[in-house]
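Note that one protein chain of the assembly has been removed; the remaining protein chains are unaltered in position.
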Amino acid sequence: MNPTTSFVIISLLKIVGIVFLVILPMVSYAVYAERKVSALIQDRLGPNRVGPAGLFQPIADAMKFLLKEDFTPAHVNKFYYWLAPCLAMVPAITTIAVVPFGSTLFGVPMVIADINVGVLFVFAIASLGVYGIVIAGWASNSKYPFLGGVRSGSQMISYELSLGLAVVPIFLLIGNLRLTEVVRYQIDHGWMVFPFAGDWKNPAGWLLAVPMWISFAVFAIAVFAETNRLPFDLPEAETELVGGYHTEYSSMKFALFFLGEYAAMITGSAIIVTLFLGGWHFPGVPDGSHGWIFGLINIFVFFAKIAALLFIFIWVRFTLPRFRYDQLMRLGWVFFFEIALVNIFLAAAIITFFDR
Amino acid sequence: MPSFLFWLFAIVMLVFGALVVINRNPIASALSLVVCFLGLSALFMALDAFFIGIIQVLVYAGAVMVLFLFIIMLLDLRAEERRKMNWFAFVGGFLVALSLLVQILAVIGSTRMAKQTFPPLASPHADDVRNVGLVLFGNYNLPFQVIAVLILVATIGVIVLSKRQLR
Partner (left out) sequence: MAITVPRPKLTWFERLYLPAIVAGMAITLQHFKNMLLGRTKVTMQYPEQKWDAQLPEHYRGAPALVKDEAGRIRCVACQLCEFICPPRAIKIEPGEIPVKDRFSKVEKYPREFDIDMIRCIFCGMCEEVCPEQAIFLRKDYAITGLTRAEMVHNKEKLLEIGGIMHGVVLKWNEKK
């Protein structure tokens, strides 16, 4: 087998394995988790009928989505109406391509495409996600979806700025945009949220924790806004916009929007984990070169971290009320944007001063 | 890069570039332009210029075109769709474009420079982000700063203009 063929086969295996066997089931179980956790937070029991503790509920949901009537209203712009759900789902899943979800397994690096502009790729693809929503809102040709689409578009553009600026300190520190390098650096010098972990005595690490924590907070909040999650879920604010941009959608097309939102949540968490929480690294666990069992453990650790972040996503959703739209925009432009900007200077100053 | 991929993306670019002009619906035009940008970025990536390719998507497809789309949607340009085609202008424009194309082909075909083949890049996996940064802030630092000031002035101008209109 020549190198090209084996490369293609291994890449395909990774894509199929990670997208179809891990991400998509995770998406459907994220929906289950959302229902279960929200129920427990609100002193209810949540889904508990299909299977033990309702564990087969996602399968029942999927069947329901597939069997519902796929209704296309007469007043919509057909082509774009059909295009929009695909555009909402694809970017959310594509971003996972550059995220290292494990160390190595049988000597194969556990990342689909290790390109040298990793994090920019993520931002670029994520910025395309807005098209699905905007087009859905426009093609539906009715007022609520339109308002939802416009809101979501301006929201995503606003928060992309803070998103991009918040990660700059990390790359100032590492000097490389490759996500595998980011993880490698964190293994050597401690996770980004604990930059002092590598060398306890060095005051630089302790000082660096300040900009890193600010970055982490701004980035995490911007991810909330990018994925349209509460408290920033204005595009679909059901109390004022019915269902927002997917008001006119039914059946599987609605499901694509719905699952796209959760897929975006998962990839967003994956980016947070990779950039700030050490990726697949867990203190004391060696990487995959010490045996395939450790490779598997690394992958498991990565997804366990994602699951923990998903819990926080859900927890926040069922605690905080929604922002008003002007508050949201003010927060994005006046508050987070400035903080992220100042933070870059702070990090740069610390890095030059201690010459890390 | 396999040449069929080059042809694929080149054709995608050309077709959607043409669609930008042909489409009567402004939204469809804008979206065709997005696809065109994506094809362009794929071509950049094929040349191992990942940074430029990604920036192409991030800035043009991800931000500029979204704003365009926004404006088009808010203006609700239905009139454009209903307007009759002006065949005289259509044929004239087509002829101008054609003559320009012929001219360009003639000029390029007649110089020897167009026939040279470039040597492959020193290392195809060069850290192009770092290289772009070094060149931009080293060799071209002054022009870069001048452009930055220019953009700042333009931004301030826009704000002043829009504020005045409000009053």
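As written, the chain order gives the labels A and B, with residue 1 at the start of each chain.
The rule we apply is simple: contacts are C-beta pairs under 8 Å (C-beta built on N, C-alpha and C of every residue); 3 or more make two chains touch, one makes a residue touch a chain.
Keep in mind the model is a prediction, meaning the values are calculated, not measured.
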Here the chain that is not shown touches A
Touch assignment to the omitted chain, from A:43, A:69, A:188 or A:326, lands on A:43
In the whole complex, of A:19, A:316 or A:344, the residue touching the missing chain would be A:316
Logged for chain A, residues touching the omitted partner chain are 37, 39-45, 315-316, 318-320
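Just so it is clear, only the chains that are shown with their structure count from here on.
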In the complex, chain B touches chain A at residues 27, 31, 34, 50-51, 54-55, 57-58, 61-63, 66-67, 69-70, 73-74, 125, 127-130
Touching chain B in the complex, chain A uses residues 80, 115-117, 120-121, 123-125, 127-128, 130-131, 134-135, 138, 146, 149-150, 153-154, 156-157, 160, 175-177
